[in-house]
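The complex appears here minus one protein chain, its other protein chains still in place.
Here is chain A:
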Amino acid sequence: MSGAPAAVDAPAPPAASPSASHDRRRVRREGWLFHAVMAPLTLLWVAPMVFVVLISVRSFDDIAARGTAALPDSFTLDGFRTAFGEGSMGAALWTSVQVTVPAVILSLLLSSMAAFALSRYAIPGRRAILLVMLAGNLLPPQILLIPVSRITESLGIYDTLAGLVAIHVGFGLGFYTFVLHGFMRSIPGEVTEAARIDGAGAFAVYARIVMPLCRPSLAALGALATTWIFNDLIWAITVLRTQAKFPVTAALLNLQGGYVSSWNVVAAASIMAAVPTAVVFFAFQRHFVSGLLMGSTK
């Protein structure tokens, strides 16, 4: 998980109003200065990524002879081939999919149910329940690690992907519930009231009215949860023991131990671990950013 969630108010941006008093020439000079600072800074920011990409397509001999910082003198996909096959990154990517997809779906299902009950019905002490659930997500994982590995053992799901899915769902629930609650509360009461008067039960209101209206926040949370779960390391190495079952991040660290000086393989493997979340990010960029800002209750 990327870290503690954040709740920030993000009202709609006010329309930019270029004030007429601005002297055009001054604006242009400021613009030049702005790019003179920002362009090198941005290049510096992306440089580590660029070098990793360059290293991943160089040959072992090229790196050994000329160092990791040199520009490529060779082009080969050997690094990727080794990482995918021998380095078992291919299998690990598939494992990650098998963990991430059910964990995200179950998380959103369970949290939307809880959020629905807490936001649309006068359950006694509902605000306290909501805050306690959120507090659970803010706990440092360290305080859960040892008991979780014991509990999964006693449930017979230690060292299974099901165990890993379970802990991801359990630990994330509080935050997802809190965010969806904020959104569901903003749905006007008349919308669901009308359906109720027409005789729709609680389940029908949830499935046919509230969930479809929640689609944007479900998408945002889904994008966020996908990257969190996909990027997780600590739960994977807590719940799993068999290396063949490791998802991407844990497998990546393993591989790094086995290919100590083969930087092209390590670089290729870390790119393979990075690409899926980067794709989710670019595909859902707007959702993703709004997901980071969610929790606003106004």
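In this section, a residue touches a chain if its C-beta (ideal position, glycine included) is under 8 Å from a C-beta of that chain, and two chains touch if they have at least 3 such contacts; residues count from 1.
Note that in this section contacts and distances are computed from a predicted model.
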Undisplayed chain, where the name is taken from the UniProt record, one of "3-isopropylmalate dehydratase small subunit", "Succinate dehydrogenase / fumarate reductase iron-sulfur subunit", "Lactose ABC transporter permease" or "Cytochrome ubiquinol oxidase subunit I": "Lactose ABC transporter permease"
Per the touch definition above, residue among A:156, A:201 or A:258 touching the missing chain: A:201
Absent-chain interface as seen on chain A, which is shown: 2-11, 13-14, 16-17, 19, 31, 34-35, 37-39, 42, 45-49, 51-52, 55, 67-69, 110-111, 113-114, 116-118, 121-123, 127, 129, 131, 133-151, 166-167, 169-171, 173-174, 177-178, 193, 196-197, 201-203, 206, 227, 230-234, 237-238, 248-250, 252-253, 256, 263, 266-267, 269-270, 273-274, 277-278, 280-281, 285, 288-289, 292-293, 295-298
